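This is the structure I have questions about; it appears just below.
Coming up: chain A.
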Amino acid sequence: MLKKIFFLLVLAGFAVMLFNAYGLSGPDQQLNDVAAHYAEKGPQEVGAANLVASVIVTYRGLDTLGEVTILFLAASIIGFFLKARRDNQRAPKQVRKTSEILETAAKVITPVIFLFGIYVFINGHLTPGGGFQGGAIIASGLVLMLLANPVKKINHNIIRVIESISGFSFILLGIFGLLLAGGFLDNAFLPLGDFGTLLSAGAVPLIYIFIGLKVGAELSGIVSNLQETQKEQI
Partner candidate 1 sequence: MDLLTRVLFTLLGLFIILNWGLLMTAIMRKLTARVGKRVGIRWYQPWINLVKLYSNRNSISHGVMFQLGPVFRLLGGVGLVMFMPLIYGSELFTNFSFAGDLVIILYIKFFGMLGMALGAGEGGHPYSAIGVSRGLSQVTTVELPFTLAVIALAVQYNTLSITEIVAAQQGGILNWTLFTNPVATAAALLSMLGIFMHSPFDLHKAPNEIPIGPPTEYHSSYLGILRTNAAILHVIEAVLFMNLFFGGATSWPMLIVKTFLIYFISVFVGVVFPRFRIEQSVRWFLQVPLILGIVAIILIL
Partner candidate 2 sequence: MEHISLSQIAIVAGILLILIGLWAIISQRNIIKMIIGFSLFDTGIHIVMVGVGYVRGKTAPVLDEAVNVKEAARQIVDPLPQALVLTAIVIGLGITALMLAYALRLYQKKKTLDVKKFNDLKW
Partner candidate 3 sequence: MAQDNNPQHNDEKKIQETREKFLKDYNKKREVESPDGQKIEVEPMKDYFSQQRPQRKDPHKGVIEKFLNWARSESIWVLGFGTGCGSIEIPPLSSPRFDMYRFGVAMRPTPRQSSAMIISGYLSVKTLKRAIRSYEQMMQPKFVMALGSCTINGGMYWDSYNTINRLDHYMPVDVYVAGCMPRPEALLAGFNQLKKRIREGRAEGANQYADHFDWYKANQKKIIKDWNMPDYNW
């Protein structure tokens, strides 16, 4: 009990701190300089209709790279963390077969989900959405597959190749930006094209494609790794 009171006291202190930080002030009535710059200059500089995408892919491209990297990192860690045990594993646990309906539906829906995911990241610079969202959608397709058929083995090699190539391409595009345009990850080494069309915003769509593929592959890898480990006899 005393312990709980202490927890509450600590949390109360924390709450005080957070509310002090926020100050309960109302929202700004206008954008700050940085945001205003994105809003005003973004279309010319990056050429992406989705300003968030221009921020993500170009202005703060390095963050995005890092973010992809973290997923990649998590996937790698889970890969070797969970694998080592699996290498000398006993026979997989017998799992109940899933229902016919689920299996069939999954077979039908999964390609559609993949297609939708690809749509989302290809159009990422124009509409809400982007590489991450697309990648996540693709991974959700994979989850569906796994749920429908738990004994199915995912081919990790394919995932790995996709991961590697897309990641490396991302870096290459960034370096092209450095070599051919203003700086690392500058999308302007390709023509910006017409604002608001699919082939606009320079390298942004390309990058988004790679991000989408990579995120999709990484999430799939994580999920399948976790799922496979779960299948182990515990």
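The rule we apply is simple: a contact is a pair of C-beta atoms (placed from the backbone, for glycine too) under 8 Å apart; a residue touches a chain by one contact, two chains touch by 3 or more; residues count from 1.
On how the list was made: all candidates are chains of the complex that A comes from, given by their letters.
All values reported here derive from a predicted model rather than from experimental measurement.
Asker: Only one of these touches chain A in the complex, so go through 1, 2 or 3 and give me its number.
Answerer: 2
Asker: Where on chain A is candidate 2 touching in the complex?
Answerer: 4, 7, 10-11, 14-15, 18-19, 22, 24, 26-32, 34-36, 38-40, 42-43, 49-52, 54-56, 59-60, 63-64, 66-68, 70-71, 73-74, 77-78, 81-82, 85, 126-128, 130, 132, 195-196, 215, 219, 222, 225-226, 229-230, 234
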